[in-house]
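What follows is a single structure, written as structure tokens, with notes after it.
With one protein chain withheld, the remaining protein chains of the complex are depicted in position.
Note that the chains are named A, B and C in the order they appear, and that numbering of residues resets to 1 at the start of each chain.
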Amino acid sequence: MRIFRPSTRGDYLMPTITTLRDAVAEHVHDGDTVALEGFTHLIPVAAGHEIIRQRRRDLRLVRMTPDIVYDQMIGAGTASSLVFSWGGNPGVGSLHRFRDAIEKGYPHPLAIEEHSHGGMSVRYSAGASGLPFGVLRGYTGTYLPQHTNSISTIQCPFTGESLAAVSALNPDVGIIHAQQADRDGNIGFWGILGVQKEAVLASRRSIVTVEEVVDTFDSRVRVVLPSWVVSAIAVVPRGAHPSYAHGYYERDNSYYREWDEISRDRNSFDEWLQHHVYDTEDFAQHLAMTPDLAGV
Amino acid sequence: MRIFRPSTRGDYLMPTITTLRDAVAEHVHDGDTVALEGFTHLIPVAAGHEIIRQRRRDLRLVRMTPDIVYDQMIGAGTASSLVFSWGGNPGVGSLHRFRDAIEKGYPHPLAIEEHSHGGMSVRYSAGASGLPFGVLRGYTGTYLPQHTNSISTIQCPFTGESLAAVSALNPDVGIIHAQQADRDGNIGFWGILGVQKEAVLASRRSIVTVEEVVDTFDSRVRVVLPSWVVSAIAVVPRGAHPSYAHGYYERDNSYYREWDEISRDRNSFDEWLQHHVYDTEDFAQHLAMTPDLAGV
Amino acid sequence: MTMVTQLDIETDLTFTADEIMTIVASRELSDGDVVFVGIGIPSTAANLARLTHAPKVVLVYESGTIGTKPTRPPLSIGDGELAETADAVVSVPEIFAYWLQAGRIDIGFLGAAQLDRWGNLNTTVVGDYDNPTVRLPGAGGAPEIAFNARKTMVVLRQNPRAFVDHLDFITSVGHYEGHDSRSALGAAGGGPSIVITDIGVLRPEALTNELVLVSLHPGRTIDEAVSGTGWELRIADDLATTAPPTAAELATLRELSGS
Partner (left out) sequence: MTMVTQLDIETDLTFTADEIMTIVASRELSDGDVVFVGIGIPSTAANLARLTHAPKVVLVYESGTIGTKPTRPPLSIGDGELAETADAVVSVPEIFAYWLQAGRIDIGFLGAAQLDRWGNLNTTVVGDYDNPTVRLPGAGGAPEIAFNARKTMVVLRQNPRAFVDHLDFITSVGHYEGHDSRSALGAAGGGPSIVITDIGVLRPEALTNELVLVSLHPGRTIDEAVSGTGWELRIADDLATTAPPTAAELATLRELSGS
């Protein structure tokens, strides 16, 4: 019996509106499979920093598009494996910490489970649906199935056609950033929607950081996750920086470019890590060091 | 190669904003598989009447919840088969024309292909996705698979678990009713969403009736179908009566109750059919005979 | 406030069959339960629970409305009121895949035309499938609710046409052939935990999972229950009497129903 829900019911349960520190302490454990999702928009960067700050280890990180925050988490040594479909610094180039881990095993080896976007999105949908696998047209002729055990083939029982099958993703923890929570603990977001709904619904536990708590959702809200599928909510203004929150702030493109320099060298990365994460109490202190944040 | 789109491209194509008469004349042919979808809300009743009026025959009708308009279409003899998961007059009782066709073969025999809602919705989703089948947890232990060829089983290639498989639905024509079209021919609707998006996207051609054409969509619009997936648009105010169009008019519950009386008897049904469909030019004339339409 | 209490006390405590069935059903629901409801008694009972002892019960309708809080009884599963008052509105494919099938529903609430001693349900056909005596509406969402909800509740008037020894058609699986046969099918949820009738309450017996009479409503008899059942109905050793509707329950229900 698959129950993807914060806890067994009986007693009425609403997500705790708590600090991000407490949410990560309670819900993210060493060795967990953890998905921080956000498709260029609403990336849960603050949550990633908090996981680093609490020095989690041996995580199996999942994300369609690991970018800067995953580069940071991998460079900081939180992860022993990565499940993904595209890893890069969008519009800039490589992720140097990610490459250092894969190419040189630094700070330690990173096992990878590699897919395409189509395959990953089907895996999340299957996970959110309580199915053990999903089906798509793809992978045939590519070398991905030779390296990835979670890709197989399946025959249509009606037409005999052969199709790709991928195993479901069911992370221990799904983490997303949203624009708003209401006072009942429902989550609302809009703009580019990505795979965030599926990431939460496929996961056993979930943490949502939000820009603010409101009495009534903005009329632009397009996806609502009811309170009872969320484990914990933390209010973290600008918690998606350097990505953006539609209607709140824009993408900080200079940060993406600057990250290329910081991350290229192990020492400059370690300095950044110490100064911006380990020596800070929370994401707000890190943001305070970042000049010229673009307003909307 | 599966291309679910009004026509091959090359030339720019926008849906014709036309009359419902012309839309049905062009796109609905004898023998076609036709899905008129609407989940208690936004039921394309006017389009169903026009199909009767044009005396289409031998249709394979598809709908999760065939209700009054399918009772009318079946009673009028347009259909030779029905693909469905629940056939009734919601809140009232049986569909008498539907039962007369199945139980007594009147006006002629009606072959049925019977599913559950879960199975039908997976079939539409598979069809909209260009997949030949879909997967769900269900049907096991029920007698449905003994009578329905489009239900099979499939093994998960990862866990070995046995699951239900259903073949995709790809109607020749998908027909829905929406609140609004904009001047570019995009379709917008809101409220209870049903399976209408999937019905259009799974079909080779599509007809959409709308309450009105607007310059800018109402802010409540939640689903937008871009113009280039729609074959024809017809403006038919109150085209979903006796069901409702959220924000425009409410459900006419008395009509549902009265239909029970009209449809119970073959003669009173034939009278209704002659008077309300064959003797009218269009749906507006039929509506004009219906007293006391509830406004919003 | 004294006036209100007094009015409550003066409520007519006689009740109809529908009223006792609805009230007993509502008592089964608790705060935080996520309930998948159809129209009719299930919807009324779930809303009665929400307006009385379980304000935080979560109502989900197969039309895709999640966390609805209707202020009047919805007329259909797709009533606009359900969308207006919902926390979220999703498509029909999504409600079945991401919400019901994923195991997010605590209690599925079902009716039927016929039921057998294992709680299997028929809403498809009486007589031969290809040459039916009575063609019923069909499955709707019931098979998946019965298969995937953590448990189900069934509400059905008890008479020999409905409580049959043998179903002509299994539309929705209950405890299948009894004992462990349901879980052997791979069903995710636990199956029927209660059947509420106009006469009393049945629950599956431990181990065998056969439905046995565990409670009689006030004024009803074992004889009525036995003669209303098409199989040899077994009676629990500790047969109880259903607590009668309270004045508050009846008043709220009647206000909710507009009666």
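Brief remarks on what is shown
The rule is simple: a residue touches a chain if its C-beta (ideal position, glycine included) is under 8 Å from a C-beta of that chain, and two chains touch if they have at least 3 such contacts.
Source: prediction; values computed, not measured.
Remark: the absent chain touches shown chains A, B in the intact complex.
Checked against the full complex, the one of B:Tyr106, B:Phe158 or B:Trp228 touching the unshown chain is B:Trp228.
Across the entire complex, the residue among A:Thr16, A:Ser81, A:Ser94 or A:Ser152 in touch with the chain not shown is A:Ser94. Of the listed residues A:His49, A:His177, A:Lys197 or A:His241, the one in contact with the hidden chain in the full complex is A:Lys197.
In the full complex, chain B touches the omitted chain through residues 1-5, 9-13, 125, 128-131, 184, 186, 197-198, 201, 224-229.
Even with one chain removed from view, chain A keeps its contact list with that chain: residues 39-41, 64-65, 84-88, 90-91, 94-95, 98-99, 102-103, 114-118, 121-122, 124-125, 136-144, 147, 161-162, 191-195, 197-198, 222, 244, 246, 250-251, 253.
Basically, only the chains that are shown with their structure count from here on.
Centroids of chain A and chain B (each the mean of its C-alpha atoms) stand 39 Å apart. Chain B and chain C have Cα centroids lying 29 Å from one another.
Multi-chain contact residues, meaning those touching two or more other chains, occur in chain C at positions 97, 101, 148, 188. In chain A, the residues touching two or more other chains are 130-131.
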